[in-house]
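Every protein chain of the complex appears in place save one, which is left out.
Presenting chain A:
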Amino acid sequence: MLKFTKDHEWMRIDGDVATVGITAHAAEQLGDLVFVQLPDVGTTLDKGQEVAVVESVKAASDVYAPLAGEVVETNQDIVDDPSIVNASPEGDGWFYKLKLADLGAVDSLLDEAAYKELIG
């Protein structure tokens, strides 16, 4: 199941673990990324908490947690080579995996059609 936030994060939910990243639209708007900072594995997140930082050539942006949970895995590849996020934002450019605290909260997120409408 693929879900989105109005803050341009995506979540692919598989059981009670969600893979999280930033959307293709966000990656395009930011331009070439040169720095990614990810949370430590084991970090507990509240919904909406600042969890990661991405920096393009021009500016830094915060990435927020779409839902509450615990970080169980991070993608070191994008720290070593941030251009992977630009090349494949919704594939190899994933950020981290989140063990969801409340599966029911998934329903509060946008589906793909609603997100596409949001970005026009």
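Heads up, the rule we're going with is that contacts are C-beta pairs under 8 Å (C-beta built on N, C-alpha and C of every residue); 3 or more make two chains touch, one makes a residue touch a chain; residues count from 1.
The rule is simple: contacts and distances are computed from a predicted model.
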Chain left out of the displayed complex - its UniProt protein name, from "Stage II sporulation protein M", "Carbohydrate ABC transporter permease", "Phosphatidate cytidylyltransferase" or "aminomethyltransferase": "aminomethyltransferase"
Of A:Q29, A:Q49 or A:Q76, the residue in touch with the unshown chain: A:Q29
Which residue of A:L2, A:V41 or A:A60 touches the chain not shown here: A:A60
Residues in chain A touching the chain absent from view: 7-9, 22, 25-26, 29-32, 34-35, 37, 53-55, 57-64, 86
